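In this view, the complex is presented without one of its protein chains, the others remaining in place.
Coming up: chain A.
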């Protein structure tokens, strides 16, 4: 904190503005939660009575359970594969220099910046051509493409903090490259690997557009939500929304705790 620019009024106005920004960002999440317990069909103020009727309606809908199952299967498969691929790419970036590395990194990091509509169309056309569209794992193939870059970025962040002498020291002590990987690199990167697993699951869990294009009949939960959106207003979306928010917030919070946990203080001898 600097002592310059001290004008308490402006400082407080700025702090209030930050609070207003957070209110804007979290308002839709909070509203979804509040109105999922509202007995009125059309959301408005004042609130109607407390009711769990929409939760019961959602729980009784077999389509929702199918969607949830598809989402879970895809989420686990995608996050496992994306984390493995992303770790490999991050380690490649950390350890090697080679001709064409810029292109390699671009291929590894660019996919999430391509609009999902375009990715969806390209994947649908391509997968139809090679006979893989509309299968239960079409979504998984496509999601790995956009999730692996997140995993790579997270693991890369962690590997950039490793003491580069450590791996070399292991080699000098007689470890093979594989042993150094197993006993030095992997343990050091473990929090980031877990965080990457959670984040990629959250990304896959929330991705709806590509899934909507390529899923055919095996719709994931967000694709169901998209279907609901095109239909009538229904408080059931608030219920699904609350569930989706809780799930992805849990994953993202876990990932952040793993990544930014302060290191335990070193015991002083």
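Just so we're on the same page, a contact is a pair of C-beta atoms (placed from the backbone, for glycine too) under 8 Å apart; a residue touches a chain by one contact, two chains touch by 3 or more; residues count from 1.
Operating definition for what follows: contacts and distances are computed from a predicted model.
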Quiz item: Per UniProt, what's the omitted chain called: "(Fe-S)-binding protein", "Putrescine transport system permease protein PotH", "Formate dehydrogenase subunit gamma" or "Quinol oxidase subunit 4"?
Solution: "Putrescine transport system permease protein PotH"
Self-check item: Residue among A:39, A:53 or A:177 touching the omitted chain
Solution: A:177
Quiz item: Pick from A:84, A:135 or A:194: which residue touches the chain that isn't shown?
Solution: A:84
Quiz item: What residue numbers in chain A mark contact with the hidden partner chain?
Solution: 1-2, 4-5, 7, 10-11, 14-15, 17-18, 21-22, 24-29, 31-32, 35, 42-46, 84-89, 91-92, 94-99, 104, 107-108, 111, 113-127, 129, 141-142, 144-145, 148, 152, 164-165, 167-169, 171-172, 174-178, 180, 199, 202-203, 205-206, 208-209, 213, 222, 225-226, 229, 233, 237-238, 240-241, 244-245, 248-249, 251-253, 256, 260
